[in-house]
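A single protein chain has been removed from this complex, and every other one stays in its place.
Let's turn to subunit A:
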Amino acid sequence: MNLLTSINMALRNIRANKTRAFLTMLGIIIGVSSVIVLVAIGQGSSKSVADSVNSLGTNLITVNIMNTDTPYTMDDIGQVQKVYGVKSISPVLTGRVTVQNGSTSTQVALTGTNADYLTTRQLSVGDGRFISTIDDQYRQKEVVLGSQVAQTLFGSASPVNQSVLINGNRYNVIGVLNTKGGSMGQSSDQSVFIPFSTAQRLLQTTHITQFYAQADNQQDVNIAMAGIQRAVGQVYSNTDDYTVINQQDVMNAMDSVTQTMTMLLGGIAGISLLVGGIGIMNIMFVSVTERTREIGIRKAIGAKRRDILLQFLIESTVLSMIGGLCGVAIGLLAGWIYTTVTGGLAVYSITVIVFAFLFSALIGIIFGVFPANKASKLSPIEALRFE
């Protein structure tokens, strides 16, 4: 019996039981479409994280000092400044403060830093100016507001040359940053910036816990990193006391997180695909019992075991492949709805789509084998006697 005739026969049987066929396929449809959608959303969010990390610039090197016993000083920063490949350095002090304008107040993150911060973090000033080196030298009580902070405290009015109270001290607003958007809970839009020396006094600390360095260019990032590591290593002998990471490291870390998430989502969807396969097996078993007499007739007129096996196997495979196709269509549709409704990013991968489809076909074969085998082993005499 040739394959085309078999497929034709399988399609007829499926068409004869439309509702049942649809319900059987539902598991596969849900499985395939959720694999496609969830992986697309996972990869989409991974891409948007990568984009936001990249927006900080690929030349950025971040140094964190974890040792609080031995302070890292401005002199030590000066040593790092001399490292080959380092263009600029911005030490930062961070804390949470209350900023008040008249009766409006808000809790924001405060960053004490220097003039180079603007270039190291690739920010831009929308109104007024950023902190200058002189401000830092003279411990000027001046503040630059993030766009959202300015919006909260001053509404649509320009805050430049106005004053705000930071933890009760009066600071002059010298500028407002452009909206940048942020990632991982750190948004410059919701921060305020004051000169580094002023921040040391405000936060009552001389410790530098973090600084950013900008490499000359992308090629020199690794050389600069090695140099910085050596310079910081002269202060702290224990490598656990500090970390030096570049954007690539951050990206890799984020990648592994989103990859795990994508795998997890794909795994859950894969399980539903498996459950769908069990549904197919179930129905095929029912179908074999229902059609015992048909199997007997076919065997009596000359069908071999192989013919019966193939017939049921093809039927379950055709069933799951139709389910797979529907699943692909619904998956693409659902992804489209997701992107239009939430504005999120969904990245489709042809590999995943093809894989999900082939996997559904494979499931049809695997879970079709047992019922088909049962059918093929029926004795023709018993089967003909079956009512």
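Heads up, the rule we're going with is that contacts are C-beta pairs under 8 Å (C-beta built on N, C-alpha and C of every residue); 3 or more make two chains touch, one makes a residue touch a chain; residues count from 1.
By definition in this document, contacts and distances are computed from a predicted model.
Remark: of the listed names "Acyl-CoA desaturase", "Sulfide:quinone oxidoreductase", "ABC transporter ATP-binding protein" or "3-oxoacyl-ACP synthase", the one matching the undisplayed chain in UniProt is "ABC transporter ATP-binding protein".
When the whole complex is considered, the residue among A:12, A:96 or A:170 that touches the unshown chain is A:12. Of the listed positions A:23, A:300, A:333 or A:354, the one in contact with the omitted chain in the full complex is A:300. Mapped onto subunit A, contacts with the missing chain fall at residues 1-2, 5, 12-13, 16, 293-294, 296-307, 380-381, 384.
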